[in-house]
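All protein chains but one are shown at their positions in the complex.
After this line comes subunit A, so read on.
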Amino acid sequence: IFLASPSALTGSALFFAAQRCIRALKTVQAEHAPPQHYTWRRNCSSAVMPRITSHYTIFPRDKDPRWEGVEMERFADEADVVIVGGGPAGLSAAIRLKQLAKEQEKELRVCLVEKASQIGAHTLSGACLEPSALNELFPDWKERGAPLNTPVTEDLFSILTEKYRIPVPMLPGLPMNNHGNYIVRLGHFVHWLGEQAEELGVEIYPGYAAAEVLFHEDGSVKGIATNDVGIAKDGSPKDVFERGMELHAKVTLFGEGCHGHLAKQLYRQFNLRENCEPQTYAIGLKELWVIDEKKWRPGRVEHSVGWPLNRNTYGGSFLYHLNEGEPLVALGFVVGLDYTNPYLSPFREFQRWKHHPFVAKTLEGGDRIAYGARALNEGGYQCLPKVTFPGGMLIGCSPGFMNVPKIKGTHTAMKSGMLAAEAIFPKVTAEDPASETAGLHIPEYEDNLKKSWIWKELYAVRNIRPSFHNYFGLYGGMVYTGVFYWILRGKEPWTLKHAGLDSAQLKPAKECTPIEYPKPDGKLSFDLLSSVALSGTNHEGDQPPHLTLKDDSIPVANNLAIYDGPEQRFCPAGVYEYVPLETGEGMRLQINAQNCVHCKTCDIKDPSQNINWVVPEGSGGPAYNGL
C-alpha cells in the first residue's frame, strides 16, 4: 500500500524496484492526508503533469510502437453458456442451468469466470438474507449445510440525533421488517453456492477477470475474453506477457454486480437504457467486529437513520449480531451517492457514527477484524434497463434488482439468475435454436422477470427512495413510506422520478461548507489506511492503473478546481490523492491503484465522468473473508 510516491512514470524498471524495496522496508502507517479545504488556486497550466493513464483501453496497442511484433493471438474455447461474475446471481444461474440439465438428462457446458482469487473474496453485503429464492433453488439448503446460522430474533429501527436515539416501532408490513430472515456473512454464503455449483459440474475459474466482450460479425455477443497479464505500469509488454483467453458461448450472462464495467459498455452498444432513468447508487462501508461477550445479542438487527447525516443526505446504518460461535457483529454505513456536498466523506461519516452512544456501547472493548466497501443500487423499478440483447443478458445487481427500503438485493439477484437460466435452457439445448443472430437473443427472460415476484416487489416500493427528494428530505420520505407503502402498499398510480445522474448532483465547493470530522481515536474509529490494510486488498504493482482517465488533465482542471477533488473523499480505499507537484506550483492527481477495493464509487460519482474503472489483472482486489 503506497502513499505519496514521488516517482514519475519515466523511471526505469530498476528505479521502480529500488523504490519498492525501500518502501517495503518502512512500515507504511502514515496518517491520512489532512482534508484539503477549498482555497483559491490558480491553475498552473504551464506545469508539466506526469502521465497517469497508460491502460490500453485509452491508448490502443495497435498504434503503440512498443507492441509491434508482439503475438496477440488468443486461445479460444467454446461453452454453451458463459457467466461473468461469481456472485449470488451468476452462481444461481449456473446452478439452475445444471439442475435443469440433470433433470432433463442433457449435456450442457457452463463456464463461470470471476475476478476474485476465490469465490466470495469480493463479496460484501450487510446482510439479512430473505430465503425466498434460496428455498426455490435448494429446498434442502439446510441439509446441504448452507451457512444461514443466524435467524433474526430482534429488529430495531432508530432515528439518531447527535446524542440521543428515537426508537421507531418496527411494525409488521414495513419494508425493512425482518421476520423470517437470516443474518448471513454473504461471502461465506456465496462460497457455499460456489461449492454447490462445482458439485453440479459448473466450471468455475476464479482469478480470471472478463476484460472484453466479443462480438460476432452480426453484432451479437459472442462471448468474453479474460484479461491479459504481464503488462508493465507504463503500458509496455513485460517478458511474462500473455494474452487472455476467449470463451465463446451461445449465450453470455453478465452478473458483474453493481455498476459492472462490461455492462457499462453493453448499455452503450445495445442502447439498453433508452427507456429508463439513469441508475442511482449508494456506497456501503462495512466492518466486522469481535465484541465483548456480555454485549452480544445473536440475531439482533439494528438499523438507524439520521445522525451524522443531515436530512437531505440519504443514508443510514446497520448493525447485525451474528451467531456463529464468536461474538461477532457486522456493522456498516450507507450513504446515497446523490449527495451534494463535495466535502462529504462517506468513510469518515461511518467512522464518526460509531461514536454515537447507542453504537459505541456495543463496540466498546471490541476488536475490529475486517473492513470493506462497495457501491449498491438504489434506483429500483425506474432504473431497470432492457436486460436482454442478442447473445446475452444482464442478471443480478448489474441491472439492479435491489429492494432499497427492504435493504435487500440478494434474493432478487438470485431469482433473476434462476429466471435467466430457465429462459435459456430450452433455447440452448434445442436442436435448432432458430435465432436470427449468431448469439442467441432470448427475450423470454425479460418476460419472465415481469411476471415474477421480483417485479411486483420492486413496483410496490418504487416510490420510496425518490420520495426523499423533497424539502423535508429524510422525514418527508419516512412520512411518504408510512402513508403510501405501509397503508396503500405502493398501489398509488404515479411513479416518482429520481434526481438524475449521481455524478451531476455535486455542488461546486465554494457553495458548500467543509465538514469538520473528528480525528479517529484508534479504538472505535480508525484512519483510512489501516482500514484498507484490513481489507487484504492487493494488486500486482507493475500493471497499468485500472482506474483509467479519459483525459489526464481533467482531474486538476475540473474536479480539483471546482469541486475540491471529491474523489479523495468518496474513495473508501485512499486511491485518489492530490499531491503537490515536485517542480513548480500546483497539484497533480496520484492514483494508488493497488489500494482499490473494486467498489466502483469513483466511476459513479466522478463529477466529470472522466474516470473509467476497468478490470485489473485477475485475482487482484480485496481478500474479504465472509463479508
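Going forward, contacts are C-beta pairs under 8 Å (C-beta built on N, C-alpha and C of every residue); 3 or more make two chains touch, one makes a residue touch a chain; residues count from 1.
Basically, contacts and distances are computed from a predicted model.
Visitor: When one chain of this assembly is omitted, its UniProt record names it as which of these: "Signal peptidase complex catalytic subunit SEC11", "thiamine diphosphokinase", "Electron transfer flavoprotein subunit beta" or "Auxin-responsive protein"?
Guide: Its record in UniProt gives the absent chain the protein name "Electron transfer flavoprotein subunit beta".
Visitor: In the complete assembly, which of A:199, A:218 or A:326 touches the absent chain?
Guide: Reading the full complex, the residue touching the unseen chain is A:326.
Visitor: Among A:110, A:407, A:474 or A:534, choose the residue that contacts the chain missing from this document, as touch is defined above.
Guide: A:534
Visitor: In the whole complex, not just what's shown, which of A:230, A:433 or A:476 touches the removed chain?
Guide: Among A:230, A:433 or A:476, only A:230 touches the chain that is not shown.
Visitor: Considering the complete complex, identify which of A:157, A:208 or A:267 is in touch with the unshown chain.
Guide: In the complete complex, the chain left out is touched by residue A:208.
Visitor: Using the touch rule from the top, list residues of subunit A that touch the missing partner.
Guide: On the side of subunit A, residues 75, 77, 113, 117-118, 120-121, 187-188, 191, 205, 208, 226, 229-230, 239-240, 242, 244-245, 290, 326, 369, 533-534, 536-538, 623, 625-626 touch the unshown chain.
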